[in-house]
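A single protein chain has been omitted from the complex, and every remaining protein chain is retained in its original position.
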Amino acid sequence: MTSAQETRTTQNAVPPIPPTKKKFELAYALRSNAVPLFFLVICVIGAYYSGLSLPFLLNEIVVRMARNSFLVISLIIPILAGMGLNFGIVLGAMAGQFAYFATVNWQIAGLWGFTLTCLLSFPLAVFFGWLTGKLFNSAKGKEMITGIILGFFANGVYQLINLYFMGNLIPIRVPEMLIPGGYGLRNTVDLKIMHYALDNLWKVRISIPGSIMPIVVPVVTIAVIALLCVGMHFLFKTKLGQEFRATGQNRHIAEVSGIQVDKIRILAIIFSTVLAAWGQIIFLQNIGNMNTYGAHVQVGTFAVAAILIGGASVSKATIGQALMGTLLFHTMFIVSPLAGKNLLGNVQVGEYFRVFVTYGVIGVALALHAWQGKAKRKT
Amino acid sequence: MADLENNGLPRESMGERIREVVKDFGIPRFIILGFLILLIVAAKVLGLSMPQLLGSILTRFGMNGILVLAMIPAIQSGTGPNFVLPLGITCGIVAMTLSIELDMTGLSAFLFSAGFGALLAGIAGYFYGVFQNKVKGQEMTVGTYVGFSVVSLMCIFWTLVPFKSPEMIWPYGGSGLRVTITLEKRFAGVLDNLFSFDVMGVTVPTGLLLFFALFCVLTWLYMRSKSGIAMMMVGSNPRFAESAGLNVNRLRVLGSVLSQMLAAVGIVVYAESYGFLQLYMGPLFMAFFAVASILIGGASLKRATVTHAVIGTFLFQSILVVSMPVANLVVADNLADVVRIIISNGIILYALTRKEAGVDVR
Partner (left out) sequence: MRDIQKEYFGNRVLKGVSIRVEPGKIYSIVGENGAGKSTLMNILFGMPVIHNTGGFSGEILMDGNPVRISSPQDAVDLGIGMVHQEFMLLPGFSIAENIKLNREITFPNMVSRLFGSRLQSLDIPAMRRDSRKALDRLGLSTLDEMLPVAGLPVGYMQFVEIAREIDKEKTKILVLDEPTAVLTESEAEVLLATMRRLAGEGISILFITHRLDEVLAVSEDITVLRDGEQVATLKTGEASVSRLAELMVGRKLEAVGCDACAPSPKGDKTLLKIEDLRVDMPGERVRGLDLDVYEGEILGVGGLAGHGKIGIANGVLGMYPAEGKLILDGKELPLNNALEALRSGMAFVSEDRRGVGLLLDESIETNMTVTAMQCQEKFLRRMGISLADGGAIRRHALKMIRDLDIRCTGPEQIVRRLSGGNQQKVCIAKAITLEPRLIFVSEPTRGIDVGAKKIVLDLLVRLNREMGVTVVITSSELAELRSICDRIAIIYNGKLEGVLPPDASDVDFGLLMAGEMSHSRKEAS
C-alpha cells in the first residue's frame, strides 16, 4: 500500500465521534433539576397551607432575597475551585460585623456609614480569608469539616473579643453598645442609624389589584446584586476564572500545567470571605439591629443549604442555582411555621421542620458527593 | 528516612526516646497540660476550695467518660471520630423518657434506660453503618450533618409524642415534652451516691467512677479480642485486612454499632450525674466535646485507645472545672464557656491539619 493510502485507512480505523445531540428532553431536564423542583413543590404546599396572602408572601420573598442573595453567591467561587462548601464564610460575616462596631461607635449614619462599613470590612475580610485559605491548604480533602470547626473556633474567639476586650482594651464611645458593668458588648447592637441605608435609596412600589399592601422593591440593593452577578460572570471569562476552574477539576493536573494551585485556592477563599462580609453588611442594614453573638452563627449553614436547595452540588454551582436556592430556602423559611400550625396544630413543628430540612439537605448533598466520588474512583 | 541495614544500635538512646515521646504527645497537648497547671496554681493562689474542685473534677470525669469511649470503635474501624454521636445519644434519651413514662425509679430505671437505649442505638448504628459505607472518605462531614438532622427531627418527635407523664409534659397543656426534665425523683445520683465517701473534704462519686471503670475495662478487653483486633486492622489498612480475609464493610458497621451503643449508655450516665434530662437541641454539639476530649488525650483521626479516652476526658473536664471559678474571680463570668469552645475546637482543628504520615490525601 502506498503511504497515502495507508494514512487514509488508518485514519478511518479510528472511530469518528458522533455529533453532539441537543439534549433537550423533558426527562433529562427534570432529572438534573430534581432537587429545586422537589423543594418548589414543598414550598407551594407550604405556602398554600400557611394561609398567607400572596402579596404578603411576595413582599417577604423580595425582602429576603434582596438581603440574602449576596451571601449565597459568595459560596460559588470556592465550589468551582474545588474546595467544596465554604463553611468558613462565617468569618467573613464576622469581619462585616466588626466593621459595623466601628461605624456605630463613631456614629456615622446613612449611606456614608454603610459604605464606610464595607470599606473597613475589606482588609479584615481579606486577612480572615487568607488565614482560612492557608488552613484549608493544610487539610486538603477535609476542607468542609475544617470549615465547620473553624467556624466554631472563630466564634469562640469572636465571643472572647466582644465579651472581654470591647470597652477596656478596645475603647467604645457609645455607652448603649456596652453592657452595664463597663465592658462587653450588649446582646443587641442597634444599627438604626444605618437602617435601610441601601434599601431606602430607591424603593419602587408595585401595587397588586385587590390588595391594600403594595410590594416594595428595594431597587438599589437588587442592582448591587445584579452587579455582583455580572461581576461573577465576567470573572469566569478571565484567565483567573480559568485557573479557578482548572484547580477545581484536578489539582494535580493544574499544578503540573504550571498553575500555582495553593495560591489560587487561597485567593478563592479570600474572594468568598470578602463577598460574605459585604453580604452580611447588606443583610444587617435591612434588619436594622445586630444580634451580636448570634447573627453570624447560622450564616454558613443557611447559605450552604440555600445553594444546595437551588440545585448546586459540592463541586458545581451557578449563579442561577444560587438565586433559585435563596428563593426556595427563604420561602420555606417563611411558610413553615404557619403551615405547621395549620396542618399539625403546632407552630413549633413547622419551625423544627425547617431546621431539619436545612440540616438534612446539607447532609444529603454531602452524602451524594461522597458516594459519587467513590463511584468515580472505582471506574 | 531509611535506617541503615547494619543499624548496630539495639536500643534508642534516652535522649532520642524522650524526643520521640514529646513528638508523639504533640506540642498542643503540652500547651493544654501547661494551661491546666497554670489554672490549678491560680486556683490555689486565689484561695479556691481545692477539695471542692477535685470533687467536681471527679464527677465530671465520670459523667463524660463513656461518651468519649464511644469514639474508640468509630476511630479504630477507620470511620474517623464519631460526629454522628447524637444518633446514639438520642436513643439513650428516648429510653430515659420511656422509663419515666413507665414510672420506673432508682437503679432499675437507670439500668433499663441504659440497656434499652443501647439496644435502640445498636439498631440505629447498624443502619447508619451500612449508609456510612457508601460515603467513605467523607464520614466526618456527613456525620456532622446527619447528627444535626437527627437532633432537629427529634425536636419534632418530642413535640408530638403522646407521653402523659406529668413530669415531662408542659404543665398548662400544649403538646409535647418540656425542654428540661428533672430526674430528682427518678434516678439522679443513683451511681454518684452509691458507695460514695468523703476523704479530706472531697466527695468521691464512687459508683459513678466504678461504672466508668467497668466500661473502660470492657472496651479495653474488646479491643484486645479477636474482633477488636480485626477492627483495628480494618481501620489501619483496609487492604491489609482484606488480604487477611476480613470483611471490611462488616467490621465498619460493627464499629458504628458499638460506638452508638456506648453513646446511649454514656448519655444515661451523664443525665444521671447531671440530674437533668435535656431534650430538643440539647445534644446538638455534644459530639464535638467528645471528639475534642479524645484528641486531647492523644488519639489521632485513625487511632484511639482507652488510655487516650481517660487522659483526654480528665484533662478536658479539669480545665472546664477549674477555669470557671478562676475566670469568675479574675476576669468575668461566662469566660469558661468561651474557653471551652476555643479549646475544644482548636484541638480538633489541629488534628485535622496534621499531615498524618502515610495517609493519602483524599
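Chains here go by letter, A and B, matching the order in which they are written, and residues are numbered from 1 within each.
Rule of thumb we're sticking to: a contact is a pair of C-beta atoms (placed from the backbone, for glycine too) under 8 Å apart; a residue touches a chain by one contact, two chains touch by 3 or more.
Owing to the predicted nature of the structure, the values given are computational and were not obtained by experimental measurement.
Asks: Which visible chains touch the chain that is not shown?
Replies: A, B
Asks: Looking at the full complex, which residue from A:L119, A:M213 or A:I253 touches the chain that isn't shown here?
Replies: Checking each option in A:L119, A:M213 or A:I253, the one touching the absent chain turns out to be A:I253.
Asks: Out of A:Q107, A:N168, A:S211 or A:T238, which is the one that touches the chain we can't see?
Replies: From the options A:Q107, A:N168, A:S211 or A:T238, the contact with the absent chain belongs to A:T238.
Asks: Which parts of subunit B are in contact with the chain that was left out?
Replies: Looking at subunit B, the ones touching the missing chain are residues 1-7, 9-12, 221, 224-226, 229-230, 232-233, 236-237, 239-240, 242-246, 302-303, 357-358.
Asks: Quickly run down the residues of subunit A that touch the omitted chain.
Replies: Subunit A touches the chain not shown through residues 6-7, 10-11, 13-17, 20, 234-235, 237-243, 245-246, 249-250, 253-259.
Criterion: only the chains that are shown with their structure count from here on.
Asks: How far is the middle of subunit A from the middle of subunit B, if each middle is the mean of its Cα atoms, in Å?
Replies: The answer is 33 Å.
Asks: Per the contact definition, I'd like the list of subunit B residues that touch subunit A in the complex.
Replies: Interface residues on the subunit B side: 83, 131, 134-138, 140-142, 144-146, 148-149, 152-153, 155-156, 159-160, 175-176, 288, 331-332, 334-335, 337-339, 341-342, 345-346, 348-349, 352-353, 355, 361-362.
Asks: What part of subunit A is in contact with subunit B in the complex they form?
Replies: 135, 138-142, 144-146, 148-150, 152-153, 155-157, 159-160, 163-164, 184, 344-346, 348-349, 352-353, 355-356, 358-360, 362-363, 366-367, 369-371, 373-374
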